[in-house]
Structures are given as C-alpha cells and as structure tokens.
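Only one protein chain is missing from this complex, and each of the others stays in its spot.
Let's turn to chain A:
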Amino acid sequence: MSNRLHEPGLALHVEDLTVSYHGKPVLWDIDFDIPPGVMAAIVGPNGAGKSTLIKSVLGLIPPMAGHVTLFGRPYRAQRKRVGYVPQRSSVDWDFPTTALDVVTMGLYGQLGWLRWPGRRERRRAMEALAMVGMQDFAGRQISQLSGGQQQRVFLARALVQQADIYLLDEPMAGVDATTERAIVELLQRLRDEGRTVIVVHHDLQTVRCWFDWLLMLNVRVVAQGPVEQVWTAENLRRTYGGQIALLDGDTSITAPAGPAARASGAS
C-alpha cells in the first residue's frame, strides 16, 4: 500500500466493503463516511451486520472486497488512534483478574514486547477508572461486578488508550438507565473534545436525542448523514421492513415533517 493519504479529512471512510460468512453476504457493497468530531450511531435490525461492520473496520474479519481508511490511512497504521469496546458478552467474566487489570490491558498494545505494566500504567488505568466512576472497584474481581459496572470497566479500557476514534459495540446493552445516561454523557464529552465516537446502538427511542450522525444498515447501507436528515419514516421502514409496526406508536416518526422541522428538536 502506498503512503498516499486516502480521504484524510474523514474519521472513517469505508468503500465497497463486502463481507461474507459461510458463503452468505453479511455486508454488501458498503459505502459510508463519518466526519471527525461527531457521535454516530449505527442502527439496524438483528443480522444487519452491525457488529461485523465494526469488526471489519478493525481488521478482525477479512473482507471479500473493499477497503477502510481512518484519517486517510488503513487501520494497521492507525491502531494507536482507535479505541475499541467489544460486546460485554464476548468475554468470560470469571477470568481471574481485577477491574484495574482489565483497564491496564488497554495499554498492552502501546507497551511493546517483553515489558510488564508498571506504576505509570497503573496510574493511567486508575484515572480511566475514575472517569467512569469505578475507582472504588479497582481491586474487585471482575466476576463480582454488576453488568453495568463491567460495561464501564470495558469503556475505561478504551478510554485509557486516549484514542481519536472510539468504536463501541452495543455499550448500552443490559445496563440500567442510570448507567446508560452516565455512559452517554461520557461519550458526548469525548465528542466535545473533538474525538469521533461510533456506537452500534439498538434502542431507536434514544437515537435522536443522543447522536448527531446516523448510519442505517441492513446488509446494505439504507441511509447515512446527520440524524435530523436521515431520521425519516421512509428510511426506518426500509431498514427494519416488517418490524415497522413497533415504531408506529412514535408519532414523531409517522408525522410528515421535513428535515428542517426536526433539526430544532435534535440537541
């Protein structure tokens, strides 16, 4: 790959991305861009390929075709600028380790071979734990934490990397309303610092008040752009198909309002 930058003005640029699993397309010819400094949600029904998309961006799943650049360079060259929060259910929480230790793992990639984490790493991990309000649980064995606390530990592990782009896979799954709000406020603070936050999200109720950028996905890209422009009944119907009955109760969606009318509603 040449050293030339490809779309350096975009935090994330995905072109022609196609991913298949067992001969079935999971993502089909995906094109999308996310500008820097936004908080973006990726929404779509189950099996739409949301997690697969995140994993392909991180190079965890080899694509059949297409390419991904972050700030103009492939992921391999930008690893240190990307923070990743996997789904909480992807690991065994009975693993013999403490909350502080898990957060320190976020620094392993920067530490380099043969080096053990020392006082400096532990201090940074403590700071990250404090940011998510978990400093009192640093020495706690991770299986003794509640679901919301585990999620916050995972978040702290990404925060400690001090990345420019954060990719989060369903960080709000299975946490209570208080924790959810705390996580959102933290993510919004990151965005206000100029970082880019990309979240796989499953709760349509909250999309409009929390996010400012939206990608609607169902194997293919249905719509993308600023939330107030993309959030239309038509787009939702095209993304979720028959499941739209679930949304009909929300009058603001069915109401035939133009993008401008809703722009004032978005925070």
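Quick note on the criterion: contacts are C-beta pairs under 8 Å (C-beta built on N, C-alpha and C of every residue); 3 or more make two chains touch, one makes a residue touch a chain; residues count from 1.
The rule is simple: contacts and distances are computed from a predicted model.
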Checklist entry - Unshown chain, UniProt name, "Membrane protein", "Cell shape-determining protein MreC", "ABC transporter" or "Manganese/zinc/iron transport system permease protein"? => result "Manganese/zinc/iron transport system permease protein"
Next on the checklist: Using the touch definition from the top, which of A:Gln141, A:Gln162, A:Gln188 or A:Thr206 touches the missing chain?
Outcome noted: A:Gln141
Checklist entry - Please identify, in ascending order, the residues of chain A that touch the omitted chain? => result 55, 58-60, 76, 79, 82, 84, 86, 90-92, 95-98, 101-102, 105, 108-109, 111, 113-114, 116-117, 141, 143, 157
